[in-house]
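Following this message is one structure expressed as structure tokens.
Note that one protein chain of the assembly has been removed; the remaining protein chains are unaltered in position.
We call the chains A, B and C, going by the order they appear; numbering starts again at 1 in every chain.
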Amino acid sequence: MDYGYKLALKVRDYECDIQGIVNNSVYQNYLEHTRHEFLLESGINFTELANSGINLVVVRAELDYKFPLKSGDEFWVGLNLQRSSKVRFEFSQDIYRSHDEKLILNGKIIGTSLNERGRPFIPEALEKMF
Amino acid sequence: MDYGYKLALKVRDYECDIQGIVNNSVYQNYLEHTRHEFLLESGINFTELANSGINLVVVRAELDYKFPLKSGDEFWVGLNLQRSSKVRFEFSQDIYRSHDEKLILNGKIIGTSLNERGRPFIPEALEKMF
Amino acid sequence: MDYGYKLALKVRDYECDIQGIVNNSVYQNYLEHTRHEFLLESGINFTELANSGINLVVVRAELDYKFPLKSGDEFWVGLNLQRSSKVRFEFSQDIYRSHDEKLILNGKIIGTSLNERGRPFIPEALEKMF
Partner (left out) sequence: MDYGYKLALKVRDYECDIQGIVNNSVYQNYLEHTRHEFLLESGINFTELANSGINLVVVRAELDYKFPLKSGDEFWVGLNLQRSSKVRFEFSQDIYRSHDEKLILNGKIIGTSLNERGRPFIPEALEKMF
């Protein structure tokens, strides 16, 4: 599969739990960090938007856990973005272990952008991406 | 909706992010903690199982984020469990803000149980629940 | 030892790491949550202050790890507050396992309060506590 954006990362020991594998919730951290780095490259700063009253929010997450990451594993997150409606954006995000390209997780994250009153509002830089 | 198990919790400030709301990944912590407390009440100890080589794992998570929790919010997690196949279990887990019963999140978590060789293995205590 | 404030909590499995014990950094979460609950009882809301430009910040932490907490452990955090200078506050915070009062951690957290320009500024509600 082809990805418009990729980010390489490495498991940190504090991210692993009693089972010796990365805890389920931590994958959402990996996915979020990848989305924010991708958006930053496109001129969209999550924090600056939040400070100006525009909140990029997740409305739905679908995560298929295929194989666990362990202590020391290097991996990368692949990302594709498409617009699923006027105000919704769909990030396809998959995680692969680096040394053998083993599929770790398939993710689909649907997000939107809200103004201070909680109404959909798409910033110009985000509009320009499509 | 009726739930077979409920757990009351409260947002902690360190769980909130730059937007002043609970970070997306933290809801999975809430859901996991609720599942483990529920299982414990049914005589199934996640940690003891892990130490004996039996790993309860999540294979899929679907999370619909309806409304954000904020600093200081009290909330509860409702849980229902059903068997979706011989080796798969489906937890319906929803989160409500306590003071007004506002729906915060709809979650569906599908799990299984694996032995040391990564093969499905359902412990007796789990088998008995159905 | 006597404490002016106590908070009872329980270990959550996702807080435990590969060694099967609560990860070092998580104790700071416990201590922070206890401080914020204590301050809230005294009419000091960490989040509201932050939103109004007043930041309560930690300047130094000393943590003596005596014995680890494990999955399922119930514990409580005891807190005493004293003023160590005009603009510094010292929280003595100790953690005990509930069932046998075993000492888990001795903590000393020194904090201050800063205004939007990063200068010490003590809100009236905090001033009144001494």
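The working rule: a contact is a pair of C-beta atoms (placed from the backbone, for glycine too) under 8 Å apart; a residue touches a chain by one contact, two chains touch by 3 or more.
Just so it is clear, the model here is predicted, and its values are computed rather than measured.
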Among the chains present in the display, which ones are touched by the chain that isn't there? A, B, C
Touching the hidden chain in the complete assembly: which of C:Tyr3, C:Tyr65 or C:Phe121 does that? C:Tyr65
On chain C, where is the contact patch with the chain that was removed from view? 18-19, 23-26, 28-29, 32, 46-47, 50, 55, 57-65, 68
May I ask you to list the residues on chain A that touch the chain which is not drawn? 12-14, 16, 20, 29, 32-33, 36, 40, 45-47, 51, 70-72
In the complete complex, which positions of chain B touch the hidden chain? 13-14, 16-18, 20, 23, 25, 71
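What we mean here is this: only the chains that are shown with their structure count from here on.
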Central chain, going by Cα centroids? B
Averaging only over C-alpha atoms, locate the centres of chain A and chain B and give their separation in whole Å. 22
Quick one: report the Å distance separating chain B from chain C, using the average Cα coordinate of each chain. 27
From the C-alpha centre of chain A to that of chain C, how far is it in Å? 32
Multi-chain contacts in chain A, i.e. residues touching at least two other chains, fall at 18, 23, 25
